[in-house]
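Every protein chain of the complex appears in place save one, which is left out.
Letters A, B and C name the chains as they come in the text, with residue numbers starting at 1 for each one.
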Amino acid sequence: MSEIKKVVLAYSGGLDTSAIVPWLKENYDCEVVAFVADVGQGEEELVGVEEKALASGASECHIVDLKEEMVSDYIYPTLKTGAIYEGTYLLGTSMARPIIAKAQVEIARKVGADALAHGCTGKGNDQVRFESCFSALAPDLKVIAPWREWDLSSRESLLDYLAERDIPCAASATKIYSRDANAWHISHEGGELEDPWNQPSDQVWTWTTAPEQAPDKPEFVAVSVEKGQIVAVNGERYSPYKCLIELNKLAAPHGVGRVDILENRLVGMKSRGCYETPGGTVMMAALQAIDELVLDKASRKWKEALSSEFAHLVYDGRWFTPLKDSVLAGAEALSEVATGEVILKMYKGQVAAVQKQSVNSLYSEDFATFGEDDVYDQSHAEGFIRLFSLSSRIAALNAKAK
Amino acid sequence: MSEIKKVVLAYSGGLDTSAIVPWLKENYDCEVVAFVADVGQGEEELVGVEEKALASGASECHIVDLKEEMVSDYIYPTLKTGAIYEGTYLLGTSMARPIIAKAQVEIARKVGADALAHGCTGKGNDQVRFESCFSALAPDLKVIAPWREWDLSSRESLLDYLAERDIPCAASATKIYSRDANAWHISHEGGELEDPWNQPSDQVWTWTTAPEQAPDKPEFVAVSVEKGQIVAVNGERYSPYKCLIELNKLAAPHGVGRVDILENRLVGMKSRGCYETPGGTVMMAALQAIDELVLDKASRKWKEALSSEFAHLVYDGRWFTPLKDSVLAGAEALSEVATGEVILKMYKGQVAAVQKQSVNSLYSEDFATFGEDDVYDQSHAEGFIRLFSLSSRIAALNAKAK
Amino acid sequence: MSEIKKVVLAYSGGLDTSAIVPWLKENYDCEVVAFVADVGQGEEELVGVEEKALASGASECHIVDLKEEMVSDYIYPTLKTGAIYEGTYLLGTSMARPIIAKAQVEIARKVGADALAHGCTGKGNDQVRFESCFSALAPDLKVIAPWREWDLSSRESLLDYLAERDIPCAASATKIYSRDANAWHISHEGGELEDPWNQPSDQVWTWTTAPEQAPDKPEFVAVSVEKGQIVAVNGERYSPYKCLIELNKLAAPHGVGRVDILENRLVGMKSRGCYETPGGTVMMAALQAIDELVLDKASRKWKEALSSEFAHLVYDGRWFTPLKDSVLAGAEALSEVATGEVILKMYKGQVAAVQKQSVNSLYSEDFATFGEDDVYDQSHAEGFIRLFSLSSRIAALNAKAK
Partner (left out) sequence: MSEIKKVVLAYSGGLDTSAIVPWLKENYDCEVVAFVADVGQGEEELVGVEEKALASGASECHIVDLKEEMVSDYIYPTLKTGAIYEGTYLLGTSMARPIIAKAQVEIARKVGADALAHGCTGKGNDQVRFESCFSALAPDLKVIAPWREWDLSSRESLLDYLAERDIPCAASATKIYSRDANAWHISHEGGELEDPWNQPSDQVWTWTTAPEQAPDKPEFVAVSVEKGQIVAVNGERYSPYKCLIELNKLAAPHGVGRVDILENRLVGMKSRGCYETPGGTVMMAALQAIDELVLDKASRKWKEALSSEFAHLVYDGRWFTPLKDSVLAGAEALSEVATGEVILKMYKGQVAAVQKQSVNSLYSEDFATFGEDDVYDQSHAEGFIRLFSLSSRIAALNAKAK
């Protein structure tokens, strides 16, 4: 437990990482540099965070604004793949981990650290995501995961630990839910959610309005898409991050983007999570609407394979891998034509694309309808069907002949 | 255009098939036997249908009740696979075609027919589905698809054709939407829907209440699942078909199950369809909730591949193929553990599973949470992560060494 | 059958296309421009081909050398995906079709033609491949497929047709096998092969030495690979086409690259084909060897999906589609690290990589063997296994508890 001189800790200002600072110093006899990633978790979590870090004993505190980069380089690429984990989860925490890990490594390089630390528990996905990214980006740096080492196993013991060292901490001894927030989503675990036979209570949700309390009138929003990226909201062009912020503002009051699922963690167990992803849910619906217009049947089927593969690899923390590069390249190729406009209706917890158009649309009223056209001769269908079903016919004839 | 003596026509009583009866007799000089499949399209479509058929010139009319069989042998198996076409369409028309084709072939054998006919247009999927099934079940029977042969290309011309022959028909010259209904769903095409930039008007929807008009209070329904099959609703055991009917009754007033999509037809073009699948949407949500409890991560990922493959094969009319048998066998194996109870909340157009439990649940509060347990030692995580990310580490070390 | 003024015919100089020239002129009253693609089918097929075309009645004859472009832009990309159709067929004919179609369209544009014609039969894959490419590249041009129109259904009738018109043709009335050759492969169909219970006779094979007649000593060849492309043979750098030629020269005498399969045609039936692909088989083996060194487990599994998808899409003539772009982009991403050297042993009909190395190798003697190392701590394995098998453990514990 020695030979580490300087460690960069992914620091949040919460109870856990507040205790980790002194614990690292005491147990590794090393300097601790706090690193705070601003991924849009909210001002309240950032105000005074540097002071807190220093008060805990950190030698320095680096706050890095990752908001635009996270949305443009991590979230938007993921959206292009259509990835949704286990059919429901929009990967809000998963997508944030690689960029945080990357920025943490950059700080470590800058300050000449020889180790990295995080405050993830030993039962979750995040430890795997962080450390898998560290493996890819900084295989030479040591990794310290205090939750897997210490025997402080309750909020009380953490508070005692801080009190003994006169480190101020505003945290309370009881906290029902464990939450993770960024610009894209907020997740909720714990409390009554631990029994899947319990409905989430009202206190679970912190961002979106309950559908029952949402406005009685639907609201419509126009979204512009260019090559698989949302570029404008209601006719106003924004940066990727700003698009997300705008859509969050519009969708949250309508209760859009709540999900409540039991998911398979990478570490082999299941967990219950409630997620709020208001703007992201609108984005997904808009991109799906464009796909409906521009992708042919074989491409959409293939994209289902890309989506499934990408969802798992992002969830599993495999961001900095050749697999990710490959699946993403496949999705980006399909996104070349994903350009158009979508009007979505938000109402009482749901969002639906109600109008859609694209310069690359493969839909044509002329072809699809009853009347004659130059492109499609109905008599072609007979030949198509005969060949399409030929192997069935041959098999059936064989069976009869036997 | 000869050598056919007796043809069995899939007859609906609508304008198209009313005209097809005399057309077949005139153009093939053959006897026409009408076959009406009762797949739950509604009493109003069945009342007087035999009289209509005979009035059109059919020699016989066979009405076959396929409702229970359709739900238990076609819909329930499909549900086990989780198939949703292009992410949205619950395959309501697609699943009905194979059973109708099969029953039609059985009638043909019974009456000694040498041909089969249907009223599907030459631009749609249904012709492919019907004829692919015919290929597999009765490769020796001729198939006649009048829409690909005749030059009656409008409702007016069909009405004229009937009027010239003094065949009574209540159909009107104008019909905005083309619809297909059965116990599972109703589909709507045509009219203003032909422009995807148009929202569906209120007249499109015929079954479910508009979310805006739905009750202001959510309603909850309890669904029991055994081995991937819905067996009870609100504690009452029903046959598969009856379960569906019960759920339809409960879900339709809440506006559950509306979708509005642009889909890729098998014949290479896109079409716009609006679908109402109230009870089916609840069933899907219930089964997904059970999967969340009972399937491990690798199994759920694999099931995504099964779902995608099955959705396409059902959509494409490949029901009576080895491919279907294979994918379904895979899904049935996974369904062995899909047993449990789900409470779902229906509100203003949406349904969500809010409580779920299963005797086969892999979720355990003990394992998932913070505290210690016998099964999961947090220190195991380090080893897991090291090996899970080992190839990234090796690649990174190699890159550094270069 | 009119309104066509000028047609560009994919002309080979063989019996079929010799007859198609006059047939097109007579039946479409149009000018016929012959287009000959040089894809490495051999000098003997190109000598005098222009004279033949003009003698048949073509107004012009364009011979286009596509050899380098075919190998670099069609074969090498396909090799990067690892595509092998139905586990065995190296896609020799399939890969040539899109480039021929593309060059044919270019000639059509140059000469101002309004139609394209080919000599493919109505039962094969090539008609689909050609016409699918035409659809993508020149949807405005008409397509004429004489084999689907005329009633000349035997070699005798074609010879008679030419004789009646005094068109000289050296073709004989009997030809046992139907063959297709290019720089990559030669295929053989027909004759005794039509019964899969017959072994191919010696006359089937025209390129490679029979393994039994091949040298009794193995020969070794060194192949250099850069980013998934073969760039040198035995230390000598060559263009893609030249690499192939060199490897053909080395491998054919050893009988390398013969396969004899029953394959599923796209048009729904099966056919028996014997293929010779000497150099290509060596290339495949070399690239597979590099993949063994440089791709991690998840990437290789994913590549299996890419290979399967690409094989089918190339076989099916979907070259100029978004699907192809997507799958290829995925494969190219994986090829970024596919650089190295392979020594292969050719002996009596087989080739095997016996030595391999790569700067991007993920293999390390240090890690794989028994001794200690810094990267892999054996105690990590316990944690890995516990989490890897956790869901099995939980399921088993649950089952016991019941």
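To be clear about the criterion, contacts are C-beta pairs under 8 Å (C-beta built on N, C-alpha and C of every residue); 3 or more make two chains touch, one makes a residue touch a chain.
All values derive from a computational prediction rather than experimental measurement.
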Which of C:L54, C:V111, C:A136 or C:I167 contacts the chain that the document leaves out: C:A136
Sole contact to the chain not displayed, among A:E246, A:D296 or A:D316: A:D296
Touching the absent chain when the full complex is considered, from C:D114, C:D160 or C:E382: C:E382
Chain not shown, touching residues in chain A: 296-298, 359-362, 364, 367, 375-377, 379-384, 386-388, 390-395, 397-398, 402
Hidden partner chain, residues of chain C it touches: 86-88, 121-123, 127-128, 131-132, 135-140, 145, 147-148, 153-154, 190, 194-200, 211-212, 216, 218, 260-272, 288-289, 292-293, 295-297, 300-301, 304-305, 308, 312, 316-318, 320-322, 343, 347-350, 352-357, 361-365, 367-372, 376, 378-379, 381-382, 384-385, 388-393, 395-397, 400
Touch residues of chain B, complete complex, unshown partner: 264, 267-269, 295-296, 298-299, 302-303, 305-306, 309, 313, 318, 321-323, 325-334, 336-337, 387-391, 394
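Operating definition for what follows: only the chains that are shown with their structure count from here on.
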Proportion of interface numbers common to chain B and chain C (over half same, under half different): same
Chain A and chain B: spacing of chain centres that average the CA atoms, whole Å: 32
Whole-Å gap between the CA centroids of chain B and chain C: 39
Residues within chain A bordering two or more other chains: 264, 267-269, 295-296, 305, 318, 321-322, 388-391
